[in-house]
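Every protein chain of the complex appears in place save one, which is left out.
Here is chain A:
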Amino acid sequence: MTVQGKSPVRAIAVVSLIAAVTAILSWIPTWSAEFALGTIYVFVVTSFAASGVFLLWDRSTGRTGWAMIVAAFCYEASWWWTWPPEWEIGPAPLISFLFGYWWFAVGGLALLRYPEPVLSRRYERAYFVYFAIWIVGVKLFIAAVSEPEWAGWNPHAWWLTIVPNRSLFETASAVFKIGIIVLALVLVVLLLLKIRRSRGLERADSLPVTAAGIAIGFLGSFYIAAQLFHLPPPVTDALRTITALTALIAPIAFLISLTQRRLARSSVADLVVRLADCTSLKDVQTALREVLGDPTMVLAVQASPSHYVTCEGYPLTGGELARWRVPMPSGNGRTVAVLLVDHALRRRSDLVRSAAVAGGLVLENGLLRDDLAAQLAQVQASRRRIAEAGLAERRRIERNLHDGAQQLLLRVMSSLSLARHRAQRGRDPSAAIETAGNDLDEALAELRNLARGIHPAVLGEMGLQPALEGVADRMSIPVTLDVTADRLPDPIEETLYFVICEALTNVIRHAEAGHAEVRVTLRDDTVVARVTDDGRGGAGFDGGSGLAGLRDRVETLRGDMTIATGGNGTTVTVVIPCE
């Protein structure tokens, strides 16, 4: 059926008409006795068929629509037992007997897999295989061991009788019904599991349909249980009517869900209007997030040919890089930005791509282009500063090694040379050996200090608190510590450590302070570090202060660093989010 793309109205009308007319005709013998139930019956058949066509028209749901159309006609056949004996001729009773329950299986399949075009889990597929085996196999077996009249049909109807056996028939029928109850309840469980694992937009999409499936599964199993335990006819009749009414929920749910999705698609049009008002990349990101219903979506801009950063200039995290990358082509076809979208939105790829195109077009306009350029300039400056700071740091380490430990060790070497020379000539080498020993001591101390400056071992092994205790102990003024004992991600611990060390070094060098205080607290996934002194103030990011380089490091972690300084001291504050 190639209804997609065109208006579905004609196809829906044709299929619904066929379904409605056949349903009305098959209810003819019962209209006078059961008018209300008949009306529900006609509605269920018609709406199943109509929603099937509607689903086929929405190309993203695959063949789920066919399942609903098949379910419509199976449902229709499942009620032929209401016919008078004179209608129950030829194959009709056997068809109703064998295929009546198929509406439940095939409809359940449609409900479980919507809005995906296929079942995603192996156990779900296995479930439907068992379901099919059960309703075909057991029904065939029952037909083989029974006469049509035992099942309430005209004795002259076509049947598959091989060895009629009344008690076997009774037992098999009961077992069949118990099986159906179990299968119906398992369907409920599968639907609940599906709700549990779905997220965001996907959950909103499938919720109405899944809820309908759960309701049908429950009430269907009640109804069959009522039959099985031969509850009084009023109860069975009422449950039958309620189950029929519940079945109506399924097509309505499909309709609601599909309408929601069409509305979302039309919101791209609203998006274009909204984007026109955006003055920053962040605005664009916010608008796209809302339209796509993905609050974690990231608009990433190209900082270099192979490198993207968030629109706030942060480097992308591993999780963000693993997302679905949708290019945002600009007017001239160049990709200046990408959207990093939750993979769940892949099935709405048309919507996502339209949104990306709409977003890409506005990135060309003046204000946003300026914002983009400004952001990138900032990113590049920051990356350059980080690279330069890294280089300067390496030079410093080399210089320290060269001037410190290396020279000491060379002197150890010359002292030992000297000692050997003396010993060979029978003179006392002990003074030279002692010098060598002292120099070795000193060299080791130098190396330890240097190693600590590169990366203090205790930080990686024990965390920020013990590492900072060591730092405080080596300071020449008293330092009060109030540091969380929680372990933080390595890059955060390391950055905080160096910021705090640098801030404390500045305090000692410049602030003429009598006392300093370090406070590191973790609250609501955000770590706040504060170094306060009571000195003469005047600290800043300029003038070769190591804090400027460290601010860049803090910013790559999406954090923020501020310095408040005045006559009665300085406070350096770092705030970093921890995921």
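The criterion applied here is as follows: a contact is a pair of C-beta atoms (placed from the backbone, for glycine too) under 8 Å apart; a residue touches a chain by one contact, two chains touch by 3 or more; residues count from 1.
The rule is simple: contacts and distances are computed from a predicted model.
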item	value
Options "Alpha/beta hydrolase", "Cobalt transport protein CbiN", "DNA-binding response regulator" or "Autoinducer 2 import system permease protein LsrD": UniProt name of the undisplayed chain	"DNA-binding response regulator"
Residue touching the undisplayed chain, where the options are A:Asp270, A:Asp350, A:Asp403 or A:Glu512	A:Asp403
Among A:Leu418, A:Leu440, A:Ile477 or A:Val528, the residue in touch with the chain that has been omitted	A:Leu418
Chain A residues touching the omitted chain (full complex)	399, 402-403, 406-408, 410-411, 413-418, 420-422, 432, 435, 439
